[in-house]
Structures are given as structure tokens and as C-alpha cells.
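Once you've had a glance at the structure underneath, I'll fire off some questions.
Note that this complex is displayed minus one protein chain, with the remaining chains in position.
Coming up: subunit A.
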Amino acid sequence: MKLNIQDSGNTAVDTLSSSYSGKWEGVEGIEQTSAFIQLMASNDLIFVVLGVSLIIWFVLLFYLIRVDRNVSKLEESLKEESSDET
């Protein structure tokens, strides 16, 4: 049987001005989770912002290091090439 979510009876719920329910899954059962998750969820979630910033920083850093290495390799290969010619 084809199940159509649109017709499941909840269509009248206004999800723009009110939430689906008072329960917010993001903070549900935090005390049963690992110490890391508990730490991340503390202090008004500021550690989540720190995490996001560090991810961006490390990705950019990784990219910069990679470009730096590639330029170094190219410098090396061109140095060998010019010494072969002479």
C-alpha cells in the first residue's frame, strides 16, 4: 500500500509559528550520553561554535600546507630540469 505522508492527519499543524512538539530531541537524554557530548552541549553550545571554527581553520590550513608542498615540489623539479640542461 502506498503511504502518503501528506495525508497522515497532521497536515493541519502549523509548523511555521509553533514547533512540532515541546520535546526537543537535541537535548533529550544528554545525561545518558558520553562525556564528550555532554561537554559540547554545555555553556549554551559555545563549544559547537568552537568546533565549527576549528574545522574551517584546519581545512584551510590543510589546503595551504598542500599548496605550499606542491609549490616546493615544483621548485625542486624545475631546479633539476635546469641543471640537466646546462
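What we mean here is this: a residue touches a chain if its C-beta (ideal position, glycine included) is under 8 Å from a C-beta of that chain, and two chains touch if they have at least 3 such contacts; residues count from 1.
One rule holds for everything that comes next: contacts and distances are computed from a predicted model.
J.: Per UniProt, what's the omitted chain called: "Cytochrome c biogenesis protein", "Iron(III) transport system permease protein", "DsbE family thiol:disulfide interchange protein" or "ABC transporter ATP-binding protein"?
T.: So the chain that does not appear here would be "Cytochrome c biogenesis protein", according to UniProt.
J.: In the full complex, which bits of subunit A touch the chain not displayed? Write them out.
T.: Its contact residues with the unshown chain are 46-47, 49-50, 53-54, 57-58, 61, 64-65, 67-69, 71-72, 74-75, 78.
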